[in-house]
Structure formats: structure tokens, C-alpha cells
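The complex appears here minus one protein chain, its other protein chains still in place.
Then we have chain A:
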Amino acid sequence: MATSNQEGWWSRTKGLMIGCLVVWAIFGFVVHFFVDALNDIVILGFPLGFYMAAQGSLIVFVALTFFYAYRQDAIDRRFGVAEDD
């Protein structure tokens, strides 16, 4: 594989990694800094701040790991470094 191709692939991979970690940090930590303010919003009986820690962030984490697997595979295929099917 050409070196430039390899570099392009790795910079996309790193970009995806950083993007995922930013989303992880927001829903793992940042959102919960504002729990008191969010608790003023109540949906279906759930104060939003409580809901985010009990379920909301968890849903984001699950979606994020599947999204990552899908995106990274697309990057691998585009740059020809994916495994054979």
C-alpha cells in the first residue's frame, strides 16, 4: 500500500477516535455537571438530569459503539485496509 494512502487512512482513523472520545466525555461527564438545571425539566415523570445518568447517557454509549464499528469499517474499506469478508 502507498504511504500517502496509509497516512490518509490513519488520520481518518484518528479523527474518528477523537470524535468518539469527545461524545463519550460529553455524555460521561459534562452533561452531568448540569444535573440540577436539567432536573427542572420533567418528561414522563423523569427529571431530565436524573434520566440522563440513569438511561440517557447509557443509550448514547451503546449507539456510539455501534456507530464507531460501522464508521471504522467504512474507513477501512475505502482505503483498502479492511479484512477480507
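Rule of thumb we're sticking to: contacts are C-beta pairs under 8 Å (C-beta built on N, C-alpha and C of every residue); 3 or more make two chains touch, one makes a residue touch a chain; residues count from 1.
Here is the rule we go by: contacts and distances are computed from a predicted model.
With the options "Acyl-CoA dehydrogenase", "ABC transporter permease", "Cation/acetate symporter" or "Phenazine antibiotic biosynthesis protein" in hand, the undepicted chain maps to the protein name "Cation/acetate symporter" (source: UniProt).
In the full complex, chain A makes contact with the omitted chain through residues 6, 10, 13, 16-17, 20-21, 24, 27-29, 32-33, 35-36, 39, 43-47, 49-51, 53-55, 57-59, 61-62, 64-66, 68-69, 72-73, 76, 80-84.
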